[in-house]
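What follows is a single structure, written as structure tokens, with notes after it.
One protein chain is absent from this view; the other protein chains keep their places.
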Amino acid sequence: MNYLYYPGCSLKGTGRAYDESLKAVCRALGITLSEVPDWNCCGATAYMSVEETRAHALAARNLSLADAAAADKGLKRDIIAPCSACYLVLAKTLHALDEQIETRVLVERALKAGGLDMPKAGLQVRHPLDVLVNDVGLAAISAKVKSPLKGLKLAPYYGCQLVRPYAAFDDQAHPVTMDRLMAASGAECVDFPLKTRCCGGSLTGTVPDAGLRLAYIILKEAKKRGAHAVVTVCPLCQFNLDGYQDKIAAEFEEVAMPVLYFTQVLGLALGLSERELGIQRGIVPAEPALAGRR
Amino acid sequence: MTHHDKKGAGRFEPRIVAFFCNWCTYTAADLAGVSRLKYAPNTRVIRVMCSGRVDPQFVLDAFSRGADGVLLGGCHPGDCHYAEGNYKTLRRMRLLERMLKDMGVSDGRFRLEWISGAEGEKVKTVVNDMVAKVRALGPLDLPGKFKDWDSELEGLARSVHASSKEAAHVR
Amino acid sequence: MSAKPKVGFYWCASCGGCEEAVVDLAEGVLDVVAAVDIVLWPVAMDFKRSDVEGMADKSMTVCFINGAVRTSEQEEMVRMLRKKAQFVISFGSCANSGGIPGLANQFSKETILKFVYEDCPGVDNSARTRPQTRMKDEGDRSLHLPVFRDMVRSLDQVIDVDYYLPGCPPTPKLIMGGVQALLSGKLPAKGTVLSPDVALCDECPRKDSKPTDLALTEFKRPHLAPIDPEKCILAQGFLCMGPATRSGCEALCVKGNMPCSGCFGPTSKVRDQGAKLVSCLAGSIAAKETPEIDKVLSGIPDPVGSFYRYGLPKSMLKRRIDN
Amino acid sequence: MPLQQTMRYESERDRAFADWVESITGGENVKGCIQCGLCSATCPLSIYMDYTPRRLVNLARAGFKDEVLSSFTIWLCASCYACRAECPKQIKVTDIMYALKRRAIREGSYPRRFPIPILAKEFSRMIRGFGRTPETFLVADLFLRTNWLRFLDMIGLGLNLLRTGRMSFVPESIQGRDQLRRILDSVDGESAKEERAVKEAA
Partner (left out) sequence: MKSASNGSGPKIGFYICHCGTNIAGTIDVEAVREHAAKLPGVAVSKGYKYMCSDPGQEMIAQDIRAQGLERLVVAACSPNLHEETFRKAAAKGGLNPFFFQMVNIREHASWVHEDKAAATQKAEDQVRAAIHRVRFHKALEKKRVPVHPDVMVVGGGIAGIHAALTAANAGKKVILVEREATIGGHMALFDKTFPTLDCSACILTPKMSAVKGHPNITLWAYSEVTKVEGYVGNFKVTVKRKPRYVKEDLCVGCDACIDACVFKEAKFPDEFNQGLSKRKPVYLSFPQATPKVVTIDPKTCIQLKTGKCKMTCAAACDRKAIDFGQKEESKEVPVGAIILTTGFDAFDPKRHEYYGYGRYPNVYSALEVERLVNASGPTGGDVVLRDGRRPEAIGIIHCVGSRDEHTNKWCSRVCCMYSLKLAHLLKERTGAQVYNFYIDMRTPGKTFEEFYDRLLKEGVQFVRGRVAEVNDWAMTREEEGRLVIRVEDTLAGFVRRIPVDMVVLSQGLEARKDALDVRRIFNIGCGSDGFFQERHPKLAPVSTFADGIFIAGACQGPKDIPDTVAQAGAAAAEALALVDAGHVEMEPNTSRVVEEECSGCKSCVPLCPYSAITFDEAKKKASINEILCKGCGVCAAACPSGSIRQNLFEDDEIFGEIEGVLS
């Protein structure tokens, strides 16, 4: 299986472990990822706050490059975007190019100014969770699980921008795809009502009072429900939930909750090493929670 | 009706002949009226009991008499007041559409829509959408074209009428 | 003025088959010749254009004109003949409705000339020379060629026509019938097609074999599948124009085990033969879903060519529009 | 407590602003709002907002421009799309928030020293420069501009990132920087026109 890969800025920085673990898991499952050549930042939520069309043009450059690369190498025209913000922004631009004629015209002109073509219909933005569960399939993954994570209790945290508003592969309020994937890894998911509640990631740096509280609510509820770790699909959520726990301890209470990527958990189940999967990159160490689970 | 509206805006106002089945689309248009929905005034409705009554000749005749578009509205498949009339319509119009295309009548000038008696809103959206699309295509104006095509006959018609003796051609 | 009625035959854009049809009257032609004076018949007798010009207006009793009108020369001749003849009879499918030459109305003049003089395999014309309507020869004499019109027309689209003899070509029986009607002076209403005003199925020998619950699941083409010589050809899935075509031919094609291709044109109640057959045939398809319907209809690869084989110029749209 | 007049005169409504709100991408259903408050109730940040999203929508569609553009609410929106997903009238509240943010930046009417608009501007500056966003730079730069005391507060986090190898020092940049600028400039040319049109309308 061949996919285009759009890592996004976070996966090159704070979300490095996500990049590492996703690639490792893909290798183990026989998925080839071709990185979109010379991709640029998707623009995230911040750029959209400044200028709408420019934000679409920015994202469209990536789509155009991806489409060209797909045509060039004869790849499937599905772009894997692991970061929820990138996933949303790229999908939003695809929708806008499809639905809003004026945007389409302006973006087409802008791309032309950069010597690029409009992405053609049929190009898709996919999240690795969707690809793993719906393209590879749980049966195929289960067959490759070597060391099921018996007894590991996880709080499945999807965050907001993966499922809303565009993801068609799962429910917008109560998604279950990751729960099923984690079950295939042998782990147990606790009933977690805050699955898709915003973690405050985009605010923790700027309005800490608001952001920290949102993160705290999620972490303490995970703890209350007996989770050993929170498992997430988004580098921003991971950073936000993992990075500020000392502040949360100071402001509210100590939660000491490791925050893993779903690819890390799956990787462990597939028998990959902790180092390969970047487990050591957690600010709240996950090793104690994982010890003896494999 | 003229091709340009009376306000003199100069915008091309397409003429669209709409064949509506009595039970669904005509009723839906009635409902749009009762609901005071507003839509483009470019359609001219001809009521038939069933879309299955619409002979492809009617569609061609409307084009040849100056329609820029022809809209055909029937009940949704499975919902025909006469059980299956709309299926017959669908089959005929699939073939007619191919023929129209081969004859150079652009896609979009002929349109078949299923609009149930409850879908007043759909009458509005379909009519507005079709008017916009046909407007973008420009006038079809077959009567004008027929006249245009026949203008090549005028010279000789006059000269023969004058009983010209000049040997114009060598065989 | 001699006692015998004066008769003319003229041909425009046609294959010559209609002329053969006259000859096909066999010994009957002698009766005709005995009864009339033939004053014009370019295919068989030596008359010049000037002979026609010299005739007094309405001096010819009847002129039979076959062939469609495509060039200025044809146009001029038929206009002149209209003046000279008391009755003009449109003779055969090409004159009546454009006929096979009328299929050219699917293409622009430019497309046709370009293909014929440049792109056609076998053409060697690197200079891309095209016929010119006027040129000078070495002796500085002026040569004229007729103008190739933008479209093919039926005879009645150029001149007023009194009666129509349908068919490609009209059958001897119909020709005799027409001639006798004229000679006897028992004239039907102007504009009448001299053939029964009922569709071909009426006289088709396979009429009884057509089922009353026909639901077509495919369309076959006669050169690709065998035709059962006993059964209704349409019911076998071959496109037969019979139901939408005027009778009078005595189902010649069907008797030859080929489907009717519609040369007699529609009955008087039908304004567009092709559209009407589309309505009839497509209505009888069994499929209900668009993809299945399209699949069945894909058995008719060329709807215009099939449904308007003899009548494109007389169809409601007359010719392809965007050219 | 000083007296404050809370009554509004009809002349205080900016109808052009209300029309604009309805015209933006996502604003098409705003007239259909039934003020049920589902957006506010589902919003994880509404507890901090000066106007709940419902009230903001109501103010915006009525044309109370000053109240809307100077509200904290638009800057607190974390674009989690919860409101948009559940709104019974399918009002795209998140998209409206985006549009209000852009309008507030353009009109300079956002709350001063409030860091979110600055982050947004800084972010776009970075992208224009490098094509990618080195998060660490961005955060450091932001705090130095708004509140350098906070920067000191963040040093702990920085050290943690450094320890786990998640901090990048060198801003990554793309090859096609010129191409990207040409693309953005092309849009700018168009959007400058749009901006003028908005101003004229106002």
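Just so it is clear, A, B, C and D label the chains in written order, and each chain counts residues from 1 on its own.
The working rule: a residue touches a chain if its C-beta (ideal position, glycine included) is under 8 Å from a C-beta of that chain, and two chains touch if they have at least 3 such contacts.
Given the structure is predicted, the values throughout are model-derived calculations rather than measurements.
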Displayed chains contacting the withheld chain: A, B, C, D
Residue, one of B:Phe12, B:Tyr82 or B:Phe146, that touches the chain absent here: B:Tyr82
Hidden partner chain, residues of chain C it touches: 197-202, 207, 210-215, 242-244, 247, 266-271, 276-277, 279-280, 283-284
Absent-chain interface as seen on chain B, which is shown: 1, 5-7, 13, 15, 17, 22-24, 26-27, 29-30, 32-34, 36-39, 41-50, 52-55, 57-58, 61-62, 65-67, 78-79, 81-85, 88, 92, 116-119, 121, 124
Interface with the undisplayed chain - residues on chain D: 34-38, 40-43, 46-47, 52, 54-55, 86, 88-90
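The rule is simple: only the chains that are shown with their structure count from here on.
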Centroid distance [mean C-alpha coordinates] between chain D and chain C, Å: 73
Approximate Å spacing (C-alpha centroids) for the pair chain B, chain D: 49
In chain D, residues with contacts to at least two other chains: none
Touching residues on chain C, where the partner in the complex is chain B: 49-50, 53, 72-73, 75-76, 79-80, 83, 106, 143-147, 149-151, 157-158, 270-272, 274-276, 278-279, 281-283, 285, 287-288, 290, 293-294, 297, 300, 302-304, 307, 315-323
Chain D - residues contacting chain A, complex: 25, 44-45, 48, 75-76, 78-82, 84-86, 94, 98-99, 101-102, 105, 115-117, 119-121, 123-124, 126-127, 131-136, 139, 142, 150, 154, 156-157, 160-161, 163-168, 172, 174-176, 179-180, 182-188, 190-191
Interface residues, chain B side, partner chain C - complex: 52, 55-57, 59-61, 63-64, 77, 87-88, 90-92, 94-96, 98-99, 102-106, 140, 142, 145-146, 149-150, 152-153, 156-157, 159-161, 163, 165, 167-171
